[in-house]
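Certain chains of the assembly are absent from this excerpt, and the rest are unmoved.
A, B and C label the chains in the order they appear, each numbered from 1.
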Amino acid sequence: MAKSKFEYVRNFETDDTCLRNCYIVVRLDGRNFHKFTEQHKFAKPNDNRALGLMSRSARSVMEELEDIVIAYGQSDEFSFVFKRTSTWFKRRASKLMTHVASQFSSSFVFYWKEFFGEDLPLLYPPSFDGRVVLYPSNRNLKDYLSWRQADCHVNNLYNTVFWTLVQKGGLTTAQAEERLKGTLAADKNEILFSEFNINYNTEPAVLKKGTTLIWEKRDETVTKCMKLPNAEEKEVVVTRSRRRVQAHHCDVIGEQFWEEHPDILEDDNC
Amino acid sequence: MAKSKFEYVRNFETDDTCLRNCYIVVRLDGRNFHKFTEQHKFAKPNDNRALGLMSRSARSVMEELEDIVIAYGQSDEFSFVFKRTSTWFKRRASKLMTHVASQFSSSFVFYWKEFFGEDLPLLYPPSFDGRVVLYPSNRNLKDYLSWRQADCHVNNLYNTVFWTLVQKGGLTTAQAEERLKGTLAADKNEILFSEFNINYNTEPAVLKKGTTLIWEKRDETVTKCMKLPNAEEKEVVVTRSRRRVQAHHCDVIGEQFWEEHPDILEDDNC
Amino acid sequence: MAKSKFEYVRNFETDDTCLRNCYIVVRLDGRNFHKFTEQHKFAKPNDNRALGLMSRSARSVMEELEDIVIAYGQSDEFSFVFKRTSTWFKRRASKLMTHVASQFSSSFVFYWKEFFGEDLPLLYPPSFDGRVVLYPSNRNLKDYLSWRQADCHVNNLYNTVFWTLVQKGGLTTAQAEERLKGTLAADKNEILFSEFNINYNTEPAVLKKGTTLIWEKRDETVTKCMKLPNAEEKEVVVTRSRRRVQAHHCDVIGEQFWEEHPDILEDDNC
């Protein structure tokens, strides 16, 4: 077969290797999720089942791509951070981002029923788009995650007040929008507290802080069956260490989180 | 909130706009599909349900991204061709490939049951990786598709003989591999014919030629209910034109296909 | 010597291969040439010596890099077009543009005296910056050159009127600028003709059209000294074909130039 005659087309592929010694961030965003949440009647302002499914799908990505050291998600977006020395897919940007987007999307459909049950079937296959961004220093990476968490806070405070005004205050969405125009964070906190007796600070951390996934070592105690030299069997208790993806809903902007988890980042001067 | 302080990290994103006036090809490949097909007990050498699911998922991609003018798939891969003048996502490579990978993957899980029924459940979420390649001329693009179809032919002929030797000839896989070492296409055809009375030419086209998806205009005849001026209603028959994704299993290497579908490609000298 | 310990830094280089089957254009622009022309007292609006030196330097580039099929220059810029199938420097963008920039700049200083003589010495080493742009089709490439030539026309007409108003009309530069604000090409032609009796159409083509350099085959007749078998010598006249860089100052926007030189461009559908 004249295979060779066409094979020159391979040379049109270009190299998109990510610069070495930089953190590789892949961020996914839901496509047309405004419409998607409407059609699936998601609770407003936050749907805990949806947040759980997002987090479950992100865990599925981390378990497939072990060089991801931390992931952060909020609303319909999730960011995955590959360690700076990663050599997965030879650091080819296209491979990294499509693999993440694909694994996340298939997981989202696969685990849907676990979170939404039989009553709310998935109506059509949703999609996420992605991008790759490189960060050369620990400072830059922390600032990236802080940027996303600050965004989470700003949006969640707004949405909380907005939907409270609509759902409990009886305003139309247009009226609620008008009411909030130009208000600062303090104003919004005040509306919640004085008009609806809601203390924003006591809202669930998953909503205020988003979800941070990291690897954690756990000691597991298992009982194993051991053969003795005399051919008898004996049960022994064994302790072994296993890495597991663990979810946190804490502040990542301050230094405390990073001090408590010194293994996530690598030294800058390497 | 100190949002602005972190927002500088956006400047680390780089522009990956695809060169104008080139066809943009996104090719997806199944990840670890050897293991996946084993675990889901796919029929050998080809599983029609799986090919149907691949094709269904590809159609879902085309319906979401209308600038795709042709798609070609075989085995666990699928290529999608955006028209050279497309401005989807401002031609940003990362967005195009992640959207395609995501939509394909979520569709693959979503439509699984349509093809595999209740008896063969999906065991875990599969994934596909992708890449983007640009082709400046019609000749280059046709040669790309010819390359994939020639690859389909070479692999399918090999797999057909290999599994016939194993399934009907009683050879082990190692023996079948040894037997085929160094054989040419003619030798393989001869083994099939003289030893198993199989004429490769009469094998299904979907296996020998893969699947080509293109848009086709169809005239649809629908019956509509029309209100007359006197307030009565009357049924009228209306003919309207609709674009639909249509599957073909034909040769795309020769010129005939392209002559029969002159609208797929745009003029080179534009 | 611990050479190997450091050699990992080579892996930080990234591949910048230009997409195959596209014309590669390298355009150079003079840096701070406004100041440079002032300090070297260039004639206004055009200095023929400077244009000659630009053209001479461009020829030096073409003679060094034979895959350049056409070059076009005007004012303090020059564009060099590599043929679409070129494999010079493995099509690495960085190598192509730096080599062109370097060869042009060293030639500019080297040949300065040929054009400016001993009286006007070069005061300091000038510099040019460059860029690479790819064009997939003949139409795109012709439109690129047309764009530059249209720019040449617009600028030269403006500068011609502007400096005529200043030099012959006695206006200050500020007054000339004010006078030309909002004028169209026809207005400018009219000012030249009615106030200064200058017919712009008869201005030198090198100014109106810029300089186009292409390769041309010439038959050369040379007299060679040949040794005869009897050890005597005899002069013989030999005709041989040689490629030479030839300058044109003609229109490249219309089709005529391309029809007269069919060998410059390659077929689109290759």
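Here is the rule we go by: contacts are C-beta pairs under 8 Å (C-beta built on N, C-alpha and C of every residue); 3 or more make two chains touch, one makes a residue touch a chain.
Predicted, not measured: the structure shown is a model, and the values here were computed from it.
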Copy count of the single sequence across the entire complex, 3 present = 4
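Just so we're on the same page, only the chains that are shown with their structure count from here on.
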Could you tell me which shape the graph of touching chains takes: line, ring, star, complete or other?
-> complete
With chain centres taken as the means of their Cα atoms, state the distance from chain A to chain B in Å.
-> 30
For chain A and chain C, what's the span in angstrom between their mean Cα positions?
-> 53
Roughly how many whole angstrom separate the Cα centroids of chain B and chain C?
-> 47
Mind pulling the residue numbers of chain C that touch at least two other chains?
-> 19-21
Spell out the residues on chain A that touch chain C in their complex, using ranges where they run on.
-> 11-12, 14-15, 17, 19-21
Mind pulling up the chain B residues that touch chain A in the complex?
-> 1-3, 5-10, 12-14, 16, 28, 31, 60, 64, 89, 93-95, 97-99, 101-111, 122, 124-135, 140, 143-144, 146-147, 150-151, 153-154, 185
Interface with chain C, chain B side, in the complex: residues 19-22, 134-140, 268-270
